[in-house]
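Got a structure here, written out as structure tokens. Questions coming.
Apart from one protein chain that is not included, each protein chain of the complex appears where it belongs.
Up next, chain A:
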Amino acid sequence: MLDKMTNQLDFQGHALLLRAERQRLLASNIANVDTPGYVARDMKFAEALTAATGGSSTMPVSQESRAGSYGTTDAGHIPLSGFSEHSTVGYAVQTQPSLDNNSVDMDHQRATFMDNAVRYEATLRFINAQAKTMLSAIQGQ
């Protein structure tokens, strides 16, 4: 019963964590815009979220069933709790070549940074609204 109430919140919680992780990647890219040889990092959000929630797009599976897929190659390994965000981090595609081999596209990074910030806020609002819905359901008024 409680699981049904918190499933949706759990999903949005994963999304929020991934948004924070992506925000950090984009901040790293913007910080290193003048570093020679730096390669921009990014993540495919949809794939990362699917991986974090165990393949289901709306309903996450339980913690135990998906933990086994990360970092374990032997039956004796202790599975990681939670998801590993680094497994889905890749490299951003370079738009224009530069002399110092830096692949950060500043305009693109700034646009993505703002987009990610708005989506982070959206996820926060979803969480807030869901918590309010649950509370009013509990109170039954």
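Some points to look at:
Here is the rule we use: a residue touches a chain if its C-beta (ideal position, glycine included) is under 8 Å from a C-beta of that chain, and two chains touch if they have at least 3 such contacts; residues count from 1.
Here, contacts and distances are computed from a predicted model.
Missing chain, UniProt protein name, picked from "Methylenetetrahydrofolate reductase", "Lipopolysaccharide export system ATP-binding protein LptB", "Acyl-CoA dehydrogenase family protein" or "Flagellar basal-body rod protein FlgC": "Flagellar basal-body rod protein FlgC". Residue in contact with the omitted chain (choice from A:Asn7, A:Gln23, A:Thr50 or A:Gln94): A:Gln23. Chain A meets the missing chain through residues 16-17, 20-21, 23-28, 30-36, 38, 41, 85-86, 89, 106, 110, 113-114, 117, 120-121, 124, 127-128, 131.
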